[in-house]
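Here the complex is missing a single protein chain, while all its other protein chains stay put.
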Amino acid sequence: MARVRECGYYDIIVIGCGIVGAAIARDLSRYALKIAVIDKSSDLPSGASRANSSMLHGGFDDEPGLLKAKLCAKGNRMYRPLSEELDFKIRDCGSFVCAKGAEEEKHIEKLYEQGKANGVIGLEIVSGDKLREKEPNAAPDITAALWCSSGAIVNNFEATLAFIDNACQNGASLFTETEVTGLLFDDAGANISGVSTNRGNFRAPIVINAAGTYTDVISRMAGDDSFKIYPTRGEYFIFDRSAGNLVTSFLFSCPSALGKGITVARTADDNLLIGPTSVRQTDREDTGTTIPGLDEAFEGAKRLVPRIPRNMSITTFAGVRANIDIGDFCIKAADKPRGFVNVAGIKSPGFTSAPAIAEYVAEIIKDSFGGIVKLEKNPTFNPERKHIPRFSELSNEERAELARKDPKWGQIVCRCESVTEAQVVEAVRRGARTVMGVKMWVRPGMGRCQGGFCSPMVVEILARELGLSPLEITRQGGNSKLLTGMTKSPLLPEELS
Amino acid sequence: MADAINTETKKFLCVSCPVGCALTVSVQGTKVIKAEGNTCKLGLKYAENEAANPLRTFTSTVRVDGASLPVCPVRSRTPLPLAKMFDVTREVAKLHAVAPVKMGQVLINDVCGTGTDIVASRSLG
Partner (left out) sequence: MNHNTREIDVAVIGGGPAGVAAAIAARENGAENVAVFERDREAGGILRQCIHPGFGLHTFGEELTGPEYMERFIKRAHEAGVEFSLNTMVFQMDEPLAENGGKTASFWTMNPDRGVERVKAKALVLAMGCRERPAGALGIAGDRPAGVYTAGTAQRFVNMEGFMPGTKAVIMGTGDIGLIMARRMMLEGAEVVAVFEIMPWVSGLRRNIAQCLDDFGIPYYLRHSVCELHGRERLEGVSVVEMDENRRPIEGSRKFIGCDTLLLAVGLIPENELSKMAGVKLDAMTNGPEVNEFLQTSAECVFAAGNVVVVYDLVDFVSEEGAKAGKSAALYALGKLSDGGREFRIETDSRIRIISPQKLTGGQDVTLYLRVGEPVEGKCELYAEHGLFSKTLRYARPGEMNEITLSAEKLQRLPADIKSIKIGLEVS
């Protein structure tokens, strides 16, 4: 039998680099620990952290006493200072839960009370007319709304990348395209000792399971089948920026048993976002959109904002949320094997809760595993990191300054989003490996032409910077190659092609 | 009567210019007896060619070394038989040009015995 490759010894391994894994890694990088973060995708964020509403919830949706109620309200308060420290985009837009008629009004009153109990600040119930003063395009039959001034919207790609980027700057190691195939134990299974992956074995006495829709699969590997994940698909539309000004705040439908319902929002980058639907499925990977799903999302959004122009949609997408069967986040250390921590069922408001979850996990480690690792201060921890400068948001003076230092700042690659070659090069330097990865980092292809103009150039830059042929460049890893060969090669005899 | 038996009616869409006239053509063998639907004399000529031996301008690219682009567009100087398109492509596929290339420069003489040349359709340095 071939020997399994050893990939190193760590203090802590974090499985999954969504917003939760990234925030945990970043928070733990405050301490002098050797941290490995492993993720099976080529580029980050993937999974639900890539495809969600990018909403920072106020924290009124969940019943007091639930862990998620506590962590959501706390996470919300943590985000603004974090966005300064870590340089990701956030827009304080506030949110409205819109009620139509007496029954729904009763429901938003309940949310109001819940919110107060959860310590949410800035809540107010307003009339439909008051809502329409702020949101003139909101439906005329909305009778009342719950305003939450602490509701906000974040650039979810930038936020996730910011956490892991800062974690890595502070000494953590990120391994992408690394898929966990099993857990390693010692002392007859009493203690966890690492993970086996497609790349080999990573060793650590503490393993944190933040694998999103796969948390139950990983947990079962540790012998814990106390919860089950129900992958739940949500479908969305994104519209051109010129439709973004239809709303300024985040509009929710009145929630139902299935979820928070369809929302309409202006994203942190000023596009209009509508969705999600909520459909359970067995497949953890199926992020395809469906015709009925898109129709449902659109019709639902029209109930909030009747004049959304469907023909101004620039793309559709779907995310798979890690819904769980226990009604709350499942964040706890296993009794056995010692050293294994589940961070599971982080559905909405997971994105909002992530920084609070990270602190909660650090507490668990401190309380439960003091004998295994010591949380001593990382003497070189730097809480601040800078995102790649956003050309589109710079002043002309700043643009000129950058272009003088490096001509690549003068070469615009994506004209819809005003992205320069320098930004793409820097994204590759910081870890982007695919067209999608570059898009997550600096947005080429996110605009109204959806990569029609920039994709040949992004492929060229990726190939050049990675020392690869353009034929090897993929859209999103795996077999998603963009090009299939040289022209005429199928017509030539083999020795020539 | 014999004439009528040998006469075929064919429909062509003239591609001589963007108007795209729909031609109805009476053909005996490869000879045009009558053409209708054309709005200029190019149409008649097109019908005659189409009945006998359809011709098309060939365009493609060739690999080029030392230029600002990896490929240079080429064309047949004059139209060549449609039936030879793939033969000509295979010939062009074997070609490797070296920069600088001038527009109109002959890259293959009398390609595949068609009597026409393959020329560069742009200058490339």
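Letters are used for the chains, namely A and B, taken in the order the chains are written, and counting of residues starts over at 1 for each.
FYI, contacts are C-beta pairs under 8 Å (C-beta built on N, C-alpha and C of every residue); 3 or more make two chains touch, one makes a residue touch a chain.
As the structure is a computational prediction, the values presented were derived from the model and not from experiment.
Partner chains of the missing chain, restricted to those shown and counted over the full complex, are A, B.
From the set A:149, A:169, A:226 or A:476, the residue in touch with the chain omitted from the display is A:476, counting the whole complex. Touching the omitted chain from chain A are residues 237-238, 285, 287-291, 293-294, 310-317, 396-397, 399-401, 403-404, 407-412, 415, 418, 448-453, 455-456, 460, 470-471, 474-491.
The set of chain B residues touching the chain not shown comprises 12-15, 17-20, 22, 54, 56-57, 59-61, 63, 68-71, 73, 75, 82, 85-86, 89, 103, 121-123.
Keep in mind that, in the parts below, only the chains that are shown with their structure count from here on.
For the pair chain A and chain B, the distance between mean C-alpha positions equals 54 Å. Of all residues in chain A, only 487-488, 491-492, 496 touch chain B in the complex they form. Residues of chain B touching chain A in their complex: 60-61, 71, 86, 89-90, 92-94.
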